[in-house]
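A protein chain is absent from this complex, but the other protein chains hold their places.
Residue numbering begins at 1 within each chain, and the chains themselves are lettered A and B in the order written.
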Amino acid sequence: MWYGFPFHPEQASSIAPEWDYLFYFLTALTVFFSILIFGLVFYFAVKYRRREKNEVPPQNEGNLLLELGWTIIPAGICVFIFGWSSELFMRTQRAPAASTEVFVVGKQWMWKVQHPEGPREINQLHVPMGVPIKLTMTSEDVIHDFGVPAFRIKKDVVPGIYSTEWFTATKTGEYHLFCDQYCGMGHSHMRGTVVVMKPEEYERWLSGQMNVKPMAAEGERLFGQLGCNTCHPGEGKNSGPPLQGLFGSQVKLQDGKTVTADEGFIREAILGPQAVAGYPALMPTFQGQMNEEEVLDLVAYIKSLGPPAERKATKP
Amino acid sequence: MSTVALESPPTLPEVHYLNADYGWRSWLFTTDHKRIAWLYLFAITFMFVVGGLSATLMRLNLIEPSGLLFEPASYNKLFTAHGLVMIFFFLTQSIPTVLGNFLIPIMIGARDVAFPKLNLLSWYIYMLGATVFIISLATGGIDTGWTLYTPLSTTYANTNVLSATMGIFIAGFSSILTGLNFIVTIHKMRAPGMTWFRLPLFIWSMYATSVIFVLAMPVIAITLALIALERVWHVGIFDPGLGGDPILFQHLFWFFGHPEVYILILPSMGVISELVAAGCRKRIFGYSFVAFSSVSIAAISFMVWGHHMFLTGQSVYAGLVFSALSFAVAIPSAVKIFNWTATMHKASVSYDTPMLYAIGFIGLFTIGGLTGLFLASMGTDVHLHDTYFVVAHFHYVMVGGAIMGYLGGLHLWWPKMTGRLYPEAWARFAALLVFVGFNLTFGPQFILGYVGMPRRYAVYPAEFQVLNVLSSAGASILAVGYVIPLIYFTWSALKGPIAGPNPWGAKGLEWTIASPPPTHNFEQTPIVTEEAYAYGPEEAHVG
Partner (left out) sequence: MSAEAQGATLVAEQFDDFEQQKHADTFGMWLFLATEVLFFGGLFCGYALYRSLYFEAFTAGSHLLKIGYGAFYTVLLICSSLTMALGVRAAQLRRPTSLTVYLALTWIMGAAFVYIKLRYEWYGDYVEGLVPGLHFAPHGEALEIINRFHATLPHLSLFFIFYFCMTGVHALHMVVGVGLLTTLLIFTRQGKNTQGNYNWVEMVGLYWHFVDIVWIFLFPLLYLIGGRY
């Protein structure tokens, strides 16, 4: 297959077979209508070819029933495809709750991958088979796009926001990872490999990585180094809000809006702080003082501080 | 009567628009819509050669997985040049400014467009834009892709983004003025008796196109101006580092960009209606449905831009709406295809070159349109987005559709424009080459996209090579198919046999006047008493 004549990308994720069914259906539809139209056009062209120079055929105004027919039938087919494909799309957008997380930073022109357990990779992504993997991605510079054809997934990696995609690999092996959004000179070199391993092999691979610190631990170190801990234990007059159990909770902002504290919110709060209701707006911006990987470490640390349930318990 | 007329060999009229006046001034300061059409024809043919050459070099480079000729930096400039030239300096102008300029006043029975001086001004603006753009290419080029996505184009690209966007910005005003001119002409200059439902379908589609010109072009103008501003003053309109939103650019760009795609295909659909009617000697089946489908395509085209952005992280619910509307725009296109096919039923189908192009168009546009469904549906778009599947799809529409229509139209009206015929056998051969070469070039790209090859790759994994070589081989055939008409059209303009006023036996006001027409088209303003395509015997059209 690799050096032969490829007709079909590998099916290596739980979505891939479902995606292929829809693709086959659309292909069949395309082939059917193309043959129908080509066939009719060629048949008419031969059967009703001009036989004399001054021939004038009988005229015809049209037919309302036919017009309605070929408006309504394609419309019906379209509604059917729309329903099918939208349902599939919605499922590809929501990662299962029990996903293993991996963080990705795109940069001209390489992919940097961080596992919460600590290992960092460049242009490679090792994942266990059969486990839903959720990628949280952002970019240091321009828009990139993280696509793995064998998994039938793809998502733009946009600077300034976190985007996510997920997959469950179903087959061990090595698969292409492409940057699909044109990102400048080295775009076509921004490729990598996704290595799908059996879970036990993956565990071995993880533990075989030398000198790694989990992301949360790295984040805790940064938290101290940047002096975040002087304001964020959550006590005192000029203190910031406590971060214990922040992740996943509802936060009321100064301007009255309520938002969910997800990864994106925490990133925003670090780089361009917004005042939270009941606290003074004293926090400086950290924009330009750390790169996206360090922000991700901090996010991982804050996430590790516990789920929202604990926070409720400590509230008066 | 008619047989007698046919036996005497046709002659050129003594005075016509081409020989009414001589010298370069009579061309460069002309306000005659027919001469302006020629000015555009020369200019855009040059741009087509520029765009075509860059495509040829790209296809050559892709023969080898590691790149046959160029470094990625140069390859990126090539595909950017190809896209920008073809879209902003060739296809946008092709049918509207050449065939539209030549035919709209004649088809509606007018002496000229409503604002002839403005028409000439449009050409000068276009030439200024094209010159700025060509200079920008010659002095280093631009490597952002034709979509000019931010923040790549505003902050990270080190190429001639500023001068290239300025060229496009200027040329955009040419299109706005052309569209404005056409709309006013079609509204206000119709001959007595030429009611809206007696208009040839080409006029309907040009009308729809002009509306898009007028409404979409200003948006790209202001968007390009914002890019320039951001580059010059390093402010953060689209740069997330400074609080800007790179996705806003995509919204603005595609709000123009998708209607722009219909600017390219709608005129071609209009031409095909004329080719099919003339080639079949038959009124187009379901005239009013075909007419309204043009207008509804133009209207819906403004509401589908988000289908280019399913994967940018835009709201899923916005995506649903955009997907549904994109399916909706497929239906009027399907209606056109079915009506053209039905017109051929029980017709008198000629095998003249224009009809061959029309048949090719119907088939290729069917494939181009249906593969659009793969991209309008969000589920499948996830995998196919930004792959060669997209490249193949839009080339089936833009080349298999728009260029086939343009070439077919040139062949149908060439005798009217020059008064001379082209060598039919060569023309049929070229049409066949274009059809075969085209399918061989872009057919394999569907598979390439399906197996995952991303677009805009200068180098690629080795397993994609076979399909790329196939595609490049097809491109060489296609190139030959484009060069042949260039040669025989040149020959025909100088030495071709005299055509006579109506070599096809077709209906329409343009075929009632001499070939080439006199400067003011009609000796007297014609009074229209019958519908378009009244091929039947006179009695059939009473009441």
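One rule holds for everything that comes next: a residue touches a chain if its C-beta (ideal position, glycine included) is under 8 Å from a C-beta of that chain, and two chains touch if they have at least 3 such contacts.
These numbers come from a predicted model, not from an experiment.
When the missing chain is restored to the complex, the residue among B:V184, B:L320 or B:L432 that touches it is B:V184. Across the entire complex, the residue among B:P13, B:P65, B:P218 or B:P518 in touch with the chain not shown is B:P218. Here the missing chain is touched by one residue of B:L242, B:V469, B:I484 or B:I498, and it is B:L242.
The set of chain B residues touching the chain not shown comprises 105, 110-116, 176, 180-181, 183-184, 187-189, 214-219, 221-223, 226, 229, 232-237, 242-245, 248, 251-252, 520, 525.
Think of the hidden chain as still there; on chain A it touches residues 254-255, 272, 275, 281, 285, 287.
Following the convention adopted for this analysis, only the chains that are shown with their structure count from here on.
Note: centroid distance chain A to chain B, computed from Cα atoms, is 36 Å. Residues 1-9, 19, 22-23, 26, 29-30, 33-34, 37-38, 40-42, 44-45, 48-51, 53-63, 66-67, 70-71, 74-75, 78-79, 81-82, 84-90, 92-93, 108, 141-143, 145, 147, 149-150, 152-156, 158-161, 163, 176, 178-189, 191, 272, 287-288 of chain A touch chain B in their complex. Of all residues in chain B, only 2-3, 72-73, 76, 143-145, 147, 149, 151-152, 155-157, 240-241, 243, 245-247, 280-283, 285-289, 310-313, 316, 319-320, 323-324, 327-328, 330-331, 334-335, 337-339, 341-342, 344-351, 359, 362-363, 366-367, 370-371, 373-374, 377-383, 385-387, 447, 450-452, 454-464, 466-467, 505, 535-537, 540 touch chain A in the complex they form.
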